[in-house]
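Right after this comes chain A.
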Amino acid sequence: MKLRTLHLVTAALFALATGAASAQQPILISGLVELSGTGATSGTNFDNGAKLAAKEINAAGGILGRKIEYTSSDTQSNPAIAKALAQKAVDAGAYVVLGPVFSGSILVSMEETRRAQVPNFTGGEAAAITEKGNPFIFRTSMTQAAAMPKVARYIQNNLKAKSVDVMWVNNDFGKGGRDMIVKALGAEGIKVGADIPTEPGQVDFSSAVLKAKQSNSDVLFVYTNEEESARALRELRKQAYAKPIIGETTLTGQKVIELAGDAANGAIAHVGLTADAPLAPVKAFDAAFQKEYKAKSDHNGLKGYTAMYFVKVMTERIGKVDGKALAAAMHGAKMTVKDNPGVLMDVTFDNKGDLDRETFMTKVVDGKQVVTDVLPPLGAK
Partner candidate 1 sequence: MNDFIQLIVSGTATGTIYALAGLGFTLLWQASGTINFAQGEFVMLPAFIMLFCMMAGAPLWLAFLLTCAFAMLVLGAGFKKVIVDPLIHHGVIPLVIATLGVAMVLKTVVRAGYSAEAQQFPSSFPAGQFSLAGITISYADVGTLILAAAIVIALQVFVTRTMTGRAMQAVAQNTDAARTLGIDAKRMVLYTFLINAILATVTALLITPTYLAKFDMGESIGLKAFFAAIIGGFNQTRGALLGGVLIGILENLVGFYWSPAYKEGVALMLFLVVILWRPEGLLGTAEERKV
Partner candidate 2 sequence: MSDASFLEVRDVRKHYGAIKAVDGVSFAVGPGEIIGVIGPNGSGKTTLFNAILGQIRPTSGSVRFRGDDVTGMSPLELSRRGVGRTFQTLQVFGQLPVRDNLIVAAQEFQGTLPGRLFAAPDAGLGERADEMIELFRLQHVARLPAGRLSYGQQKLIDIAMAFMAKPRLVLLDEPCAGVNPSLVDQLRELLVTLNKTQGGSFVVIEHNMDFIMRLCPHVICMVEGKVLAEGKPADVQANPAVLEAYLGN
């Protein structure tokens, strides 16, 4: 009798111990982010978003009862370093890799995560990322290929423009967007007027704006990073450019409005995911982010945040911490805000790793980003 009791107690203790052990063993998630170099702003936002989500999830009990251990490392915006860090993350036994944001870096580092069969969520928007048939790569935002047709359609239907000038920044982000918008405008039968490349970090936009003024097209499409967008808007205001100015994602962002001041008023942009979206979960995110980091999140913050929640939702759906199974389940996955507020908006993934969701048309009014239209997902007809 005594002996049996002892056995029972030991067994119970043992079970408790192992159970506790597996509950305490954290899930390792590695972030590869641009904390310095040219991508510092994007990477820092992405990283902060992911950190915030991990904190919330852990506070609510973690994933399948296990805590998330999120560690981020700096790629210095350098692909060679990103590749090394991806190997390091794999060596350390990461369950999932988040980032990098820069397309140049992710194109290199995703080869490493693919080799190790670790799911990789990226902030990159270049079309090429999901065209390589890599079953372990997933986006956290809509591609330029998906966004630009929406912009072109808006220009056609709402602005009734016959010709458009395109001002873009000559980096992988700007060049990719420029190629896509030219294609999308062509599909709508809209003529492209002046094609105006600008340099990253460019300060003087007078000749660029003059080119746009001279070509006399109906609309100007601006696709540059935040600081350059602000400078372009100021110069456009200075030279009294009177036509509609439309952009994608960055143009009406918080940072641009802050930097451009009055000159941002009137700018229109299509935004995939914005901290100003008129949705309750996004507003909650916005408040939490501002409280945590004393700054407003840009779209990259939302990318990092939602990526972490995608991992949580899908891991709980498959019921185990298994990278290969997670990757398989992600293809064709659908997540709704109703069940999982952390994903912020209803979202679906296709079998290439691209995602689809509602998007917004925004406009800057009195120094504030205002949502003017909600555009349905591409897949929804």
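Selection rule: all candidates are chains of the complex that A comes from, given by their letters.
Quick note on the criterion: contacts are C-beta pairs under 8 Å (C-beta built on N, C-alpha and C of every residue); 3 or more make two chains touch, one makes a residue touch a chain; residues count from 1.
Small disclaimer: the values here were computed from a predicted structure and weren't measured.
K.L.:
Touching chain A in this complex, which is it: 1 or 2?
P.N.:
Chain A touches candidate 1; the others do not touch it here.
K.L.:
Considering the complex alone, what residue numbers of chain A touch candidate 1?
P.N.:
So the residues of chain A in touch with candidate 1 come to 35-36, 40-41, 44, 170, 196-199, 201-204, 206-208, 210-211, 214, 226-227, 230-231, 234, 238-240, 255, 258-259, 261-262, 295.
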